[in-house]
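Written below as structure tokens is the structure these notes are about.
One protein chain omitted, others in place.
As written, the chains take the letters A and B, and residue 1 is the first residue of each chain.
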Amino acid sequence: MPRITRRSLVSMTTVAALAAFAPMAAFAQARPARNKVVFQVSDADPQKWNLALNNAKNVQDDLGSEDVDIEIVAYGPGIGMLKGDSPAAARIAAALKGGVRIVACENTMKAQKLVYADMLPAIGYVPAGVVELMKKQQDGYAYIRP
Amino acid sequence: MPRITRRSLVSMTTVAALAAFAPMAAFAQARPARNKVVFQVSDADPQKWNLALNNAKNVQDDLGSEDVDIEIVAYGPGIGMLKGDSPAAARIAAALKGGVRIVACENTMKAQKLVYADMLPAIGYVPAGVVELMKKQQDGYAYIRP
Partner (left out) sequence: MPRITRRSLVSMTTVAALAAFAPMAAFAQARPARNKVVFQVSDADPQKWNLALNNAKNVQDDLGSEDVDIEIVAYGPGIGMLKGDSPAAARIAAALKGGVRIVACENTMKAQKLVYADMLPAIGYVPAGVVELMKKQQDGYAYIRP
């Protein structure tokens, strides 16, 4: 069996040290891998609803709709955006078709005695809009409040 | 003294490499360990004050008040929320009792010639509300502006 020299030992420990750097590089590259943004709609103001939809469209146009995850969360006084009689209904249908996720807060619905049949079709639901906004930020989503 | 073989050397450098991976795992697990959220109150609008308090309550109800750190920062035109004559005084007292941290911006107080005796009891103070909101986000808090 060959004797180990200092030189060969140093090269082997170098390998160990380089292996240790590998996960750092993987972590650093993981961050910008995916564009993600969550929009908060919490005002009873149709102009704000349109602004949120404009913003989502601009993000898709600029980054490519395949390359960005977009979610709109309506809660509190903003829940009207997602009711069946919403003036933004047509634009919401188009945004959903275009890949935007749009969710209503069930806490707000309970407080306002709204049931699913009162809401626009094809939207999603979350138990608490504000917790959804927290979780998305924890998951690396940028937060925009139009 | 026993001679070191290639095989034993490899196993020792493997130990070194594995040790190097350990802190990565610890880091990855540290992120979702604690739910934290900071609410900004900067409007002179009692409805917004109630919305912030509703939001804080919903977060506590959904995640468990022991399992989430909540702070409300009032500054600028929102400082009225924390003055002694605030219409939200009773709800603020309940939120403080329930573990929500509520702080007033001293920069705003100076600008509006408010002293501590003008403010609600048991609230906290920060030198600059906007810097507090920055620091909380740096510390991993989600940001919500009701």
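Things worth noting here:
Keep this in mind: a contact is a pair of C-beta atoms (placed from the backbone, for glycine too) under 8 Å apart; a residue touches a chain by one contact, two chains touch by 3 or more.
Everything numeric in this text was worked out from a predicted model, so none of it was measured.
Looking at B:Q40, B:Q60 or B:S86, the residue that reaches the missing chain in the full complex is B:Q40. Residues of subunit A that touch the chain left out of view are 3-6, 9-10, 13-14, 16-17, 20-21, 24, 31-32, 35, 37, 47, 51, 54-55, 58-59, 61-63, 142-146. Summarising the interface, subunit B meets the missing chain with residues 1-4, 9, 12-13, 15-17, 19-20, 23-24, 27, 40, 42, 76-77, 107, 127-128, 130-131, 133-134, 137-138, 143, 145.
The definition used in the following text is that only the chains that are shown with their structure count from here on.
Here the CA centre of subunit A is 21 Å from the CA centre of subunit B.
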